[in-house]
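Dumping the structure here so I can ask a few things about it.
With one protein chain held back, the other chains of the complex are shown just where they sit.
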Amino acid sequence: MLNERIKALLDGHPPASTPRLEFLRARFDSGLAWVHFPAGLGGLDAPREQQRIVDEALAAAGAPDNDPHRIGIGLGMAAPTILAHGTDEQRRRFLRPLWTGEEVWCQLFSEPGAGSDLAGLATKAVRENPGDEASDWIVTGQKVWTSMAHEARWAILIARTDPNVPKHKGLTYFVCDMTGPGVEVRPLRQITGEAEFNEVFLTAARIPDAHRLGPVGAGWAVAQTTLMNERVAIGGGAQPREGGVIGVVARAWRERPELRTAAAHDTLLDLWTQAEAARLTATRLRQQLAAGGPGPEGSAAKLAFARLNQEISGFELDLLGEQGLRYDDWSTGSWASERPTTVDFAGRGAGYRYLRAKGNSIEGGTSEILRNIIAERVLGLPPEIRVDKDVPWKDLAQ
Amino acid sequence: MLNERIKALLDGHPPASTPRLEFLRARFDSGLAWVHFPAGLGGLDAPREQQRIVDEALAAAGAPDNDPHRIGIGLGMAAPTILAHGTDEQRRRFLRPLWTGEEVWCQLFSEPGAGSDLAGLATKAVRENPGDEASDWIVTGQKVWTSMAHEARWAILIARTDPNVPKHKGLTYFVCDMTGPGVEVRPLRQITGEAEFNEVFLTAARIPDAHRLGPVGAGWAVAQTTLMNERVAIGGGAQPREGGVIGVVARAWRERPELRTAAAHDTLLDLWTQAEAARLTATRLRQQLAAGGPGPEGSAAKLAFARLNQEISGFELDLLGEQGLRYDDWSTGSWASERPTTVDFAGRGAGYRYLRAKGNSIEGGTSEILRNIIAERVLGLPPEIRVDKDVPWKDLAQ
Amino acid sequence: MSTPAPDTASGNASGPDLLYSELEEDLRASVRSMLADRSPHNAVLARCETDEPYDPAVWKALAADLGCAGLAVPEKLGGAGASWREAAVVAEEVGRAVTPVPFLTGSVIATAALLAAPASASADRADSADGAGAESVAALLADLAAGHATAVLAVPFSSCPTPAGSGSGAGFPETVRVDADGHLTGTVTSVADASIADVLLVPAMAASGPAFFAVGARAAGVTRDAVISLDLTRRLSDITFASAPARRLADADGAVQALARGLTVGAALLASEQLGVAQACLDMSVAYLKTRSQFGRLIGSYQALKHRAADLWAAIAQARAVARYAAVCVAQDDPDTPVAVALAQAYCSTVAVRAAEECVQFHGGIGFTWEHPAHLYLKRAKSASLALGTAAQHRAALGRLVNLPPAN
Partner (left out) sequence: MSTPAPDTASGNASGPDLLYSELEEDLRASVRSMLADRSPHNAVLARCETDEPYDPAVWKALAADLGCAGLAVPEKLGGAGASWREAAVVAEEVGRAVTPVPFLTGSVIATAALLAAPASASADRADSADGAGAESVAALLADLAAGHATAVLAVPFSSCPTPAGSGSGAGFPETVRVDADGHLTGTVTSVADASIADVLLVPAMAASGPAFFAVGARAAGVTRDAVISLDLTRRLSDITFASAPARRLADADGAVQALARGLTVGAALLASEQLGVAQACLDMSVAYLKTRSQFGRLIGSYQALKHRAADLWAAIAQARAVARYAAVCVAQDDPDTPVAVALAQAYCSTVAVRAAEECVQFHGGIGFTWEHPAHLYLKRAKSASLALGTAAQHRAALGRLVNLPPAN
C-alpha cells in the first residue's frame, strides 16, 4: 500500500521534470510527508517507523526534500504542537506550507528575564476589546534567542494573559505573524561573532483570536508538547560511528601524526569511548521511543551531547597547540557578524567549534534544568523548594 | 627569655634521667607546653610562632613529647574550647592532664540522626532536680563516630537541654566522664574492616553542673570553636613535597618500571601537580593563619585533601592492576576488626588507602557541607532555604 | 589506513537491538526474586565474615534450578540454547545483588572457553578429529550447563582479552608448563572463584606451544592458597601445580582461541555485571536520598545531590546501551566484537566505580560502616574495574582497533 502510494506519487510527478515546490505539495497531499500524521494533513495515520521507507524510496528516485535543517523549528516543534493542540482549521492552514518550507517558523518563548524559568515570562497579551471572546490580542514584550526570526513567516509564542494568577496558570499559546506591524527583529550577536539568533521586540503586535493555540490560560500545558519535542530533536539524531565533532578530531589524529602525544592519546580514546557510548545510547533511546512518545530520557541525551561537545572541542584546541591560537579558516576572514541560517556544531574551524559548543549546555534547556528534570521526573527525588508556585505572577519579584 | 626558660627546664629535669610524665608536667608548669596559652595554663601568652623554637630545642635535647597523635582530639579540639569557654576552675582541672596525655579526650557530637545537621541532635540532658541551678545533669542518647572513646577519660559533649526552642538555641556543651556509669562504648566497624571509631550509648549518665562548658543554651556557639579548630587540624598540616599518598605512588612509579604505561604517566603527573598545588596552598594558608585565627579557608584545604586522597588512592589501584585485586599486606592477614588508635592515610596497603580515603569526604564535615560553608561564608552566596530555623526542635520531623 | 573500523552490528539503519526482550525480562525477574529471597545483603555480609563466602545452595538455585549455568550452551551440548544476551541479564542481576557465585567465572568465562575449543564444535560430529578431547569438552560442558560442576579459567583475574602484543598466541600465559609426561607444573596467581571450583581450565605452555587443559581442582599436585581479596564477594586464590595430572582439551590455535574467547565473553558480560552494580548503587542511593532528612528537609531535595544523582543516572543509561551492545556482539559473534567489548569495559568499569563511590558519599557516615552494604559494592566495583583489563588497557586496545595509534 505504501509502496503503491510512493509509486503513484513518482509516476504522477516525475522528480526530474516536476518543479520542487509542486513535488513537495503533491507529496504532502498524498500523505507521504510524515506518515504518522493524520490523513489529510500530510500523513496516513501509519506507524512512524514507516517514514524511513518513504524517505529512502523518494531519495533513491531523486526527489527533492524539504530542506529539513532550514525548517527544523517548524517540523520539530511547531508541527507537533499544532497537531496536538490546534483546531482543524489551524492544522489545515498551517501544516502544509510548514512542511513544504513555503512558510518558515520560529519560536518566541525565552525572554531576557525568563530563561530557565520560562513560565516567569513577562510578555503580555491583552484582548483589544476586553470581554469580547473573539477579540484580537495585542501583544507587547521582548523575546530573545530566536533563531530564524529574520526569515520566519510565523512564530509560536507564549504570552501572559493573566498576571493575577500563579505564573503557570496565566499563560496562553499563540501563533504570531512575524510579518505584521509591531514585530521588530534584531540580530543577537554571540560569542562566535555571528548572529545565529535574534531578539524580537513586540510592540502592540496584533494576533487574531483564531491564531490562539489551545484555551486561554492553557499556554503552559501546550508549551510542554513543544519543549519535549525540542529536547528529543537536539539529543536524539541518528549518527554513524565517529559522527559529529569526535570524527573531526579522530581524522586530525590519523592524518597529522605530528600532533600526537602520549598524554593526548588516552584522552582522545576516552573521548572516543564517551562519544561512542553516547551514540549507542541514542540508538537505544530511539528504539525505546519507537514504542512510546518522547520522555525525560531525551534530557539525558542532550546533557551528554553538550558535555561531550564541549570536552572534545576543548581537547581539539589543546591538540592543535599553536594552530589553536588562530581563530578560523573562515572565508570572511574576520570575526564578522554573519547570519547563518543553519548551524553545524562540527563545521568550520576548531576555535569556532570550541566557542559554539558553549551554547550547547544553555540552548534548549540548560544542563542544570535538565538535571533537575532527570532527578525529579525520572528518579522521583523531591522537587526544588518553590517559592513561586502559589503566588500571583504580579506579586513575584521580577 | 624563651631560651632561658628552655634551659631552666632542661637543667632542672634532664630528659635522660627524668621520668617521661614528670618531664611533661614540668614542661607544662614552666609554660612551654603551648606558649600561646595563658601563663599558669601551660603557656606564656607568647606568639604562637614561638612554639616551634621550643619544640625544636626540646627535641634536640632528647626530651619526650606528649605523643600528640594519640591525644589529637584533646589538643586540637577540647583544649581551645576549654580555654575559650571554660571557667578558671575547669581550665585548671582539665588542661594539664590533657596536655601531658594522662587523660585522653574524645568528642561526643555526631548522632545517627544528626550528621551534617549537628544542631538537630537528640541526646537530651535534663536537670536531676529541675529548677535547681546547681543540679547534676542526667544525659540519655546515642553518639557515633567517636574516635578514642574506648581509651578516653573525658569527652566533650553537646546535648539538648531545651526541646521547646529552635534547634540551635536549645543545646548545652558539657564535659562528660567516660568512665562513669551509664556510658557504654561499642566499637563501630568501618569499610576497612577495622573499628577506628565507636558508638557511645548514654543511659542516664550523670554530669555535674560544674562540668558544663559555657551557659545553658549556648552549646552551639561553644561548639563552633571546636569545629573550626577541627577543620584546620584536618586540612592544614605541613608536609614536605611528595608527603602523603602521592609520595607512595611516586615511589612505586620510580621503583617499579614495569607498572608504567603511557596513559598512566599523564594522570600521575596531573595528580602530582594537584598534590603539590594543595601543599603550596596549605603553606600559604599557614602563613595567613599566622596573622589571624582559623577561618573558612581551612574548609577548602580539607575539601582538596579529601578529593585528592581519593583520586590518588584510586589511581594507585589502577596502576597496580593484579596486585590491586589483593587486599593488603597487613600483618593480621585478614579483614579482622582491629582497633587502631591512630590513623595513617598513607599507611598500609593500596587497598586500605583506597577504602580509608572514602572517609575523608565524610569525617569532620562532609565535602558537601564544606562547599556550603565556602559558598555562603566566603563568597556570600544566599544560604540554603531553611525550613528548620524558627521551629521548636520538638516540632521538627526527626 | 585512515578509516576507523566500521561498526558492523550497527551497520544497518535500525541498529542492533539494544532493548531487553520479554524473555529477558522474565529471566531477570526470576533471578532477582530468587536472589532477593536467598541472598539478601545481610546474608552476603555474614558469609563474607567467614572463610566461606559462597553459599552452595544459592549457586545451585541459580545454576541448576533456574538453569542459568547453561544459558548460552547449545541444547545439543546439554544447555538451554539461549545466548550470551540472556546470560548478560543474569550477570546484571548477580552484580545488582553482589552475590558471591561463580557465574561470571564459571558459567561465562570457563563455559565460553570450552565452547570455543575446537573439540566443542566437533563434539556432535561423527568425524571428530580429536575424540578424547571432544569427549572431555562435551562432558564437561554438560556438567557445567547442568550445574553439576563448576569450572574456572586458571588465569589471573586481571588478564586482558586483548593483549598489547600482536600475533596469534601473543600474551599466552607461560607460568604453567607441560611436563614431559603431560602433567602440569607452575603457578597462577589471583584466580577468581578457584576456591569453589571443581575443575580448573589451564592454559599451559607445552614444548609444541600453547595448550589448554582441564585439571581436577582437588587432584594431587594442585594447591589452592586463599588470597585476601579486595572484593569480599569474589575471592582469589593462588594456584600451584606440581606435576598435576591434566586432560588436554585443545592445542595450538585451538588453545589460544579458547582462552581468548573465554576472556572476551567474560569482559563483555562483566560489563553487564558492572551495570548491575552501578544500578544497585544508584537505586540504594536514591532510596536513601528520599528518606534521610537533615536540616528539616529530605536530603534528596538538595540540588547538589540531585544533580549528581541525575548525572549518575545518565551515565548508567549510557552504560546500559554499551553493555547491551557488547552482549549482542558476543551473542552474534559479530565482527565488531573486539571494539564492542573494549568499549564496554572502558566505559562500564568507570561508571560502576563512580556509582559505588557516590553511593558511599551519598550515604554519609552510614555508608562508611561495615554493616551497610555499600562497601560490598565499592569493593566489587573497584575490583571489577581491574578485572579482565583496566579501562586504560581497553582504551589502548580501542586505539589499535579503530586506527587511532599512539604517538611515535
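A, B and C label the chains in the order they appear, each numbered from 1.
Everything that follows uses one rule, which is that a residue touches a chain if its C-beta (ideal position, glycine included) is under 8 Å from a C-beta of that chain, and two chains touch if they have at least 3 such contacts.
Everything numeric in this text was worked out from a predicted model, so none of it was measured.
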Full-assembly contacts of the left-out chain, visible side only, are chains A, B, C
Residue ranges of chain A at the interface with the undisplayed chain
110, 112, 114-117, 120, 144-145, 188-191, 193, 261-264, 310, 314, 317-318, 320-322, 324-328, 330, 333-335, 351, 354-355, 358-359, 361-363, 366-368, 371, 384, 386-388, 391, 396-398
Residues of chain C touching the missing chain are 302-307
Need a quick check: the contact residues on chain B for the chain that isn't drawn.
52, 240-242, 250-251, 253-255, 257, 260-262, 264-266, 268-270, 272-274, 276-278, 280-281, 283-284, 286-288, 297, 300, 303-304, 368, 370-372, 374-376, 378-385
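Note that only the chains that are shown with their structure count from here on.
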Far-end chain from chain A, centres as C-alpha averages
B
Centre-of-Cα separation between chain B and chain A, whole angstrom:
54
Residues in chain A with touches to at least two other chains are numbered 262, 265-266, 385
Where does chain C touch two or more other chains at once, residue-wise?
297, 392, 395-396, 406-407
